[in-house]
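Note that one protein chain of the assembly has been removed; the remaining protein chains are unaltered in position.
As written, the chain order gives the labels A, B and C, with residue 1 at the start of each chain.
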Amino acid sequence: MNARPSIAVVRAALALLLTGAVLAFGFSANNYLLQAGTTLAMSAVLCLAWNIVGGFMGYPSFATAAFFGLGAYIGGIAQDAGAWLGLAWLAAAVGGAVFAASLGSVLLGLRGHYFAIGTIAVVEVMREVANNWEGLTGGAVGINIPIVPGSPREVGIFFYLVMWGLAAITFALTAFIAKSKFGFSLRCIRQNENAARMVGIDVFRAKCAAFILSGLIVSTAGSIYASMVAFIEPKDVFNVLLSIEIPVMVMLGGAGTIAGPLVGAILYIFLKEVVWVNFINFHTAILGIIIITVIYVVPRGVLRLFQGPAWSKMSARLLRPSRADRAP
Amino acid sequence: MTEPALRLEGLTRRFGGVTAVDNVSVSIPKGEIVGLVGPNGAGKTTLVNLVTGFVPKTAGQVFFEGTDVTRLPPHLIARNGIARTFQIVQPFAEMTVLENVMAGALFAGQRGTMREADAKARHFLEFVGLDRFADYSASELSLADRKRLELAKSLAMEPRLLFLDEVNAGLNSSEIDNALELIRKVSRMGVTIIIIEHVLRIVLSLVKRLIVLHHGAMLSDGPPAEVLKDAAVIKAYLGTKFGKRHEAEFHQQQEKYQQELKSDRGTNE
Amino acid sequence: MIAQYIANGLLIGSLYACLAVGFSLIYGVLNIINVMHGSFVVLGAYVTIYCTLYLGVSPLIAAMIGCAVLFAFGYLVQRHLINEVVTAPIFISFTLTFGLDLLLNNAMIQAFTATPRSLILNYGSITIFNVSLSIARLGAMVLALVLTGLLYWLLRHSQMGRAIIAVRMDHYAARLLGIRVEHIYAITFGIGALMAAAAGAAMAVVFPITPLLSGVFLGKAFVICVLGGLGSVPGALVGGLALGLLESFGAVVFGSQWSTTVGFALMILVLVVRPSGLVGRKGFE
Partner (left out) sequence: MANPISKCTLPLLLGGILILGSTGLIRAADPIRIGAPLSLTGSLADEGGKEQQGLDMCIAAVNAKGGVKVGADMRKLEAVKYDYQSETSRAVQIVQRLLTVDKVDFLFAPYGSGDTKATAVLAERYNIPMVATSAASEAVYDQKGKNLFGILFPNNAMVQTEVKYYKERVPQAKKLAVFALNSLFPKAIAAALRDTAAKDGFEVVFDGLYSQGTLDFANALTQIKAGNPDWLYATGYIQELIVIRRQMDNLGMTIPIVTMTAGAAYPEFEQNLGPLSNNVTTNAWWHPSATYKDSYIFGGAEQYTATFKEKYKKEPTYLEAAATAGCEVLVQSVEKAGSTDPEAVRKQLSTLKFETFYGPIQFGPSGQNAINSPMILQIQNGKYAVLDPQAVKTGELKVGVGTK
């Protein structure tokens, strides 16, 4: 009877607590930690966005860096053209969505590894295009973007809050999707596309929708990043490593779940910071060890990516109305 | 006169050299239960795949209640009111039994909200007698129950035409009887049913009309009595030797069926 | 001029083929995308270089040593690390090998430093119909082609080869036939690593090697295998030569800075219009 309300209460409490923590950290931390916090928020956004396609829908996408870089460049170029911050970010969002739509309609026909490889290739191509299309992107030299005025501290806090804002929105969106018909159809698609068609799901449209949503979010994050660092170059924003790290974070937390991406991002970023600060020569190796450990030690979290009773049980709880409003 | 539920005109499908379905034309009135039979590899399942849009047609047309659905993609055909069960059951293995049926209710038929779908799903779970398994994961069910789940999922789509592809394969006789009982109940709801089987005995107890496919072509179409007398059918399908015995069986089945119909009416009144 | 371009393309193309064939084999049989492949190539190259420099053996012997070492390495890695996830979704094995690659590559940077090293064989070059060909590259090309051919032949005609093919087609059935599937997996992975080492040896003659090249090599392997058809050995050969020629003419038509991009672009195209690759038979999924 009262199972559902109590869950809701707990959730609300958690949300408040988290928000409080984020704000408290933001205003107390030194600038470096502030930046680490911003990076964390950004990773969280990317993870949540990836989770829509990679987790809910079960399509192993490595396109993150492609959308991130695209957003960074659209935003950066727009700002250099004199566009106001918000406008530049909006442009990036729209650009990301449009690109996702065209890319998705081509790649989403592919299954499994072919899709994965295709998305990686897209990142490579886009980096080289950015490297060589001097007229637009300034080529390999990269482009300077107007620095946001204000003291390092103010600027730091500003971007910290913006990123976490975006993270919050994305999280809410994910939670909503997980409960919605749309999310339901994505889960059906992940398990059996034919059966999904058979029950009347417009598989292609659902897949495109998910891909567009994800791409839109990622490229927005990219544009915010661009205005934050004030200098971008192809090898930096079109970095395949990003495309791979994000899914790893999600797996760490548990793909296909609502909170997994967030948890994963937090754990991963924390480990990474600690590692590269303390192991000048071996951090990549240790990063590798972390990844390997994730796969061996938390296979539940990992394997849940493609078949997960845990996830469906949980969502079952979310989706089922309380006994009260069941048909007698 | 009212349009037939399903009308096929010269439906044909070739895979390379092989002709899996060969120029099939047939018309099935609303509310009938029709048996689609034939030896393995006769093209029964391909025919279903063609109608439900899973396999593109080489030639021919499909009319559902008078409207041409030849070119529609599977999900639209499903939304139009044609449901099917798969010969090899295809549940959403990661989902609970309830969610599986909800999937049917959400995207076809009334296409209600999550909550409505939930209620409807529970209704059909009760209908097929799976309600107590609602929260189990679909992968935990026995084969018989998975077939029922498949049926419940299709029913949740509130179809007006239902293909049952080998719903009885791999079930023991008591399970089969339950299944047949279910099918009758469904039929009584006014759903046109086309039941695909290769075990004749099973369909005979249900249908008043048999369609026999052989090498993709229509071999015979009509009341079981005639069809089973048809020498060609007996030769192609049963082999002369068993002809007599099956005829005998068939008469028993018919009587049994008549009885049941009577008793049903009794209850209805 | 055109003749020279074609020659250039084929020379590099045959190296590419050798580079990709191991990658393709592993994918075909284990259904694993081995991210470590690039590092395998580099490691093979280093073993070859060091054996030539410090053991003073002939490059060919050194190459063989390299192959042997990498075979053993590959066998063990598969048997004890990757086998755990061989049945898991491709994405997981991919991530695991990625992790292992980070480890391996960092280890190599520590062991060999990032300073480029190479096998110096200045055999000069010959000129036929004013098309000049480097002897060293020709050698590398021959080595690459011979090994690829040999592998193909072995798969077709040796006991082990048949076993591998059996496992590739249906590992359940293979297991029923009494084939030790784990063993075959490990052997296959070993062979994949061996081919990588061979490619590495050939590369060492042509390019200065650093651990940082592994990413480049992996990228090439990807493109080639998709072009030729993932998992097919002859496909790798065709794909390699195709990419060689493609980059060769891409460099002329668009300028060298585009030559790598052309490859990736074509790869996407092939993925979309013909996922089974230029010569691949089995469709995707």
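Please note the rule applied: a contact is a pair of C-beta atoms (placed from the backbone, for glycine too) under 8 Å apart; a residue touches a chain by one contact, two chains touch by 3 or more.
Here the structure is a predicted model, which is why all the values come from computation and not from measurement.
The chain not displayed here makes contact, within the full complex, with A, C. Contact with the undisplayed chain is limited, among C:H80, C:R156 or C:R180, to C:H80. When the omitted chain is restored, the residue from A:I7, A:L23, A:L87 or A:I147 that touches it is A:I147.
Among A:N131, A:S243 or A:T257, only A:N131 touches the chain that is left out of the view. In the full complex, subunit C makes contact with the omitted chain through residues 1, 4-5, 8, 11-12, 80-81, 84, 106, 109, 113-118, 120, 122, 124-125, 127, 132-134, 136-137, 206-208, 210-213, 215-216, 219-220, 244, 247-249, 251-252, 255-261. Seen across the whole complex, the unshown chain contacts subunit A at 30-33, 35-36, 39, 128, 131-132, 139-142, 144, 147, 151-152, 155, 229-231, 233, 235-236, 239, 241, 271, 274-281, 283-284, 286, 289-290, 292-293, 296-297, 299.
One rule holds for everything that comes next: only the chains that are shown with their structure count from here on.
If each chain is drawn as a node and touching chains are joined, the picture is a simple open line.
Distance from per-chain Cα centroids to the pooled protein Cα centroid is smallest for A.
For the pair subunit A and subunit C, the distance between C-alpha centroids works out to 33 Å.
Separation between the centroids of subunit B and subunit C, computed from CA atoms only, is 52 Å. If you average the CA atoms of subunit A and of subunit B, the two centres end up 44 Å from each other. The touching residues of subunit A, counted against subunit B in their complex, run 179-181, 184-185, 187-188, 190-192, 194-203, 307-309, 311-313, 316, 319-321, 325-327.
Interface of subunit A with subunit C (complex): residues 54, 60, 106-107, 109-114, 116-118, 120-122, 124-125, 128-129, 131-132, 244, 247-248, 251, 281-285, 287-292, 294-296, 299, 302-303, 305-306.
Residue ranges on subunit C touching subunit A, taken from their complex, read 33, 81, 84-85, 88-92, 94-96, 98-107, 110, 219, 222-223, 226, 230, 257-258, 260-261, 264-265, 267-268, 271-272, 275, 284-285.
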